[in-house]
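Below is one structure; the comments refer to it alone.
A single protein chain has been omitted; all remaining protein chains appear in their positions.
Chains: A and B, in written order; residue numbering restarts at 1 for each.
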Amino acid sequence: MATGQGDTETDGESYTRRWEPRLERLKRGWSRYTEHNIGVLGLVILGIFSLWAVVPGVFAPHSTDWIAYLGEPPIQSRLTAEQVRSLPHPPAFGDPFFAPLGTNANGNGILSLVIYSASNAMYIGLAAGLLSSLVGVPLGLISGFYGDTWIDEAIQRFVDVMYGLPFLPFLIVLVAIRGITTTNIIIGIAVTSWLNNCITIRGETLSLKERSYVESAKVAGASDTRIIFRHIMPNVLPISFVFLAQDAAGAVIAQASLAYLGLADFTANSWGIMLENIKSQGYIFDAWWWLLPPGIALMLMAASFYFIGFSMEDVTNPQR
Amino acid sequence: MDRSDDREPLVEIDGLQKLFDQSQGIVDTVLGREPQPVRAVDGVSLDIYPGDTVGIAGESGCGKTTLGKLLVKLYEPTEGTIRFDGDDVTDMTREDERKFRKRVQMIFQDPFESLNPRMTVYDTVSEPLKINEMVDGYDERRSRVKQVLEDVGLGPAEVYLDAFPDELSGGERQRVAIARALVVDPDFVVCDEPVSMLDVSIRAGVLNLMQDLQDEYDLTYLFISHDLSLIRYMCDRAGIMYLGNMVEQGPTDDVIDDPKHPYTEALFDAVPDVELGDNRRRANATGEVPSPRNPPSGCQYHPRCAHIIPPEDWDGSQEAFRRAFQFKLKVRRGDLDAGTASGDGDPVESLVEQGLTLDVPEEYRSEREIETGGRRTNASSLDLPGDARTALDEAAEALLDGDPDAAVAALDGVVTTPCASREPRPFLSGTREVACHRYEDENGNTGAIGGSNGGINAAPTED
Partner (left out) sequence: MTLLEVNDLSIRYAVDDGSAVHASDDVSFSVEPGETYGLVGESGCGKTTLAKSLVHLLDDNGYIEEGEIWFETTLPQWADENGEPKQSVIDDPDKPVRADGKTDLAQLDSKQIRDIRWRDIAIIPQSAMNALNPVYKVGDQIVEAILRHEPETTADEAHDRARDLLERVGIEPDRADDYAHQFSGGMKQRAVIAMAMACGPDLLIADEPTTALDVIIQDRILEELEALQEEFGVSILVISHDISVMAEICDRMAVMYGGKVMESGRTEDIFDATANPYTLGLKNSFPTITSKDQDLVSIPGTPPTLRDPDEGCRFRERCPFAVEECHAAHPPMYDVETADTEGRAVESTDGRAHTTACYRIDELEQLRTDAINESTWTDQTIESR
């Protein structure tokens, strides 16, 4: 039945042809996504944060080393006693310096600090979220596909044990052993958040593997691996994206909480550290312009991840 | 039929059995209970010759879908063998299994579920080619896929290649499923209710397509359906399954026009037909299909059978025996007890008359039954032997005394049937094989055909 006459296409062209229908679908998914204002809002917020993360210098009025009254480094002079007493300084718009959100106790501009800290939060959020998915999704797929066999049992018992692991003490121990670095924080967060991922994916897989198209792949002779990754995984990925968004949001908050507790890399700029600083330096009730911005920024970033996740859930799982 | 002359069967099924749920919990084991597996397929033997279209019909739970899946090795049989083209496929090497899978394919029932929603038509149809490394190069594959799509009526194929399943209608999806099955050029295709989820006016097109493709691709079909009119239209031979057993098989026309097994008869009587209208004769069968986990002993159809065989020493009518047997079944099930006796008059008589009723369509009921809305029948007008009548009265009395066990015991001596003690093996009768004791002595045959040794449970249980 096979005929030898193929079309005379180059391989590059056929490659694009293969992806055309996917692009078509993506476009449709996009228009569906934008039906939800909340998803668009999430994207907008995240977009702003991403810009801050990538080119903070464009948006921030000063660098993080800028000191009020004295300007950018290299700093020539020192603060007078009166100037020191005026720190942290509420928002000032030109007189005696430009700091729309005021300064902290050291004289650094709050707005600049907030903008420069965005990259830290984004990095941790996305990295922890991705790591969590990279562990949770394959384990969930394998566990679900081999449901009710020893493979599944083994993985699930492991998950059960991991559930018992308390987040904070674990992180403290991890950090005590390996040191307070951002990488360790990411690992610590991912280690506890992959569990939900795994279980949900497992549930989906369990139900999907009964579908006729999976049976048909078996009848065609597909190996187990092929079935899991070529046939089932594409159907499971949409949910995992939602989890990714949620895990990222959770990671952002978790990292900030850790910083607040003093378990963070103090050489980096992060919102959590800003909050820790205001607590440890005792200005919580006095300097609202220092207290609120990092908190609000954290909230907005986490919320934007959630909004995106919400909208994506509707795109992938329409409930009309 | 001159089939056995020159051709070897393509598929030989011998005593095939598939049990599910054979394990049980600790509590049950400790309590000494036997596991009660679901006997989905319970001793089926069948030969399929090249070029045949063999239909498997039956109601839900009869095991036809399981049989289909066993043939494509989606399930492994618990017992019995399947031979494909002479080779035993129950235990194959990896290499042999690959070859097998290129020759045997399946079409599934649900056009909405049998296509992966994330794969385009091209992806779906080319997948078997990729798995079996049958065609090299993207372009070659694409043109092969286009060829098959045109063959199944989806032309021009370019339009369909990049479509996703949710853009296609049910009929189109099913054609894609057929294309997927045919792209590897198989010899044998198992079709599991391929059109039952399609709109009525689309079905004929898909069925006709399947017939055309049979010639073009040189195919042998196993066509599974609960819709008997479709079996008639598509299949040369048909097998009727009930609770995992093949009760009758033979040429379709013979099976439909002259059914030998009582279940086959009831099944085809029950089908409504435009021509017959309301002159159709209704199905003469009581009750419903029991659970496959706990099938009746002996011939599994006997509790519903209109032609149940009375014991040798029964000198009354067969109908009377049928009613008496139903009486016994009701007592055993607990449907008849002291509370059932109603109305005035002698309670024993009343209980007997109520117990002897048959839950069948009106045309098979007695006058009294019709009058009383199926509640009572006239015991005296039945041709019951004396000892049977006595046994019934005894049983009724025992029931009124609140002792159902004694009631059953009273009936056990007189109201027994070979249908409940021995499971019938398929016997040759005319052009067909029938698993029914009524055909046991025809042609002097008491043995089975085709060397099947599954299906006999010789231990006589209580009937």
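FYI, a contact is a pair of C-beta atoms (placed from the backbone, for glycine too) under 8 Å apart; a residue touches a chain by one contact, two chains touch by 3 or more.
Here the structure is a predicted model, which is why all the values come from computation and not from measurement.
K.L.:
With touch as defined up top, name the shown chains that contact the chain not shown.
P.N.:
Over the full assembly, the chain not pictured touches B.
K.L.:
May I ask which residue of B:273, B:315, B:371 or B:405 touches the chain that does not appear here?
P.N.:
B:273
K.L.:
Which residue from B:77, B:171 or B:303 sits in contact with the chain not drawn here?
P.N.:
B:171
K.L.:
So which of B:19, B:256, B:351 or B:434 would be touching the chain we can't see?
P.N.:
Looking across B:19, B:256, B:351 or B:434, the contact with the absent chain belongs to B:256.
K.L.:
Which parts of chain B face the unshown chain closely enough to count as touching?
P.N.:
For chain B, the residues touching the absent chain are 59-60, 159, 169, 171, 199-208, 226-230, 232-233, 253, 256, 266-278, 280, 282-283, 285, 288-289, 335, 339-340, 359, 361-362, 373-374.
Here, only the chains that are shown with their structure count from here on.
K.L.:
Per the centroid of Cα atoms for each chain, what is the distance between chain A and chain B, given in Å?
P.N.:
56
K.L.:
Show me the residue ranges of chain B that touch chain A in the complex, using the header's touch definition.
P.N.:
69, 72-74, 97-98, 101-102, 104-106, 108-110, 113-120, 124, 127-128, 131-132, 135, 137-140, 142-144, 147-148, 151, 162-164, 177, 180, 184-185, 217
K.L.:
If we count contacts the way the header does, which residues on chain A are in touch with chain B in the complex?
P.N.:
Per the touch definition, chain A meets chain B at residues 1-7, 9, 11, 14, 17-18, 20-21, 24-25, 211-213, 215-222, 226, 230-231, 234-235.
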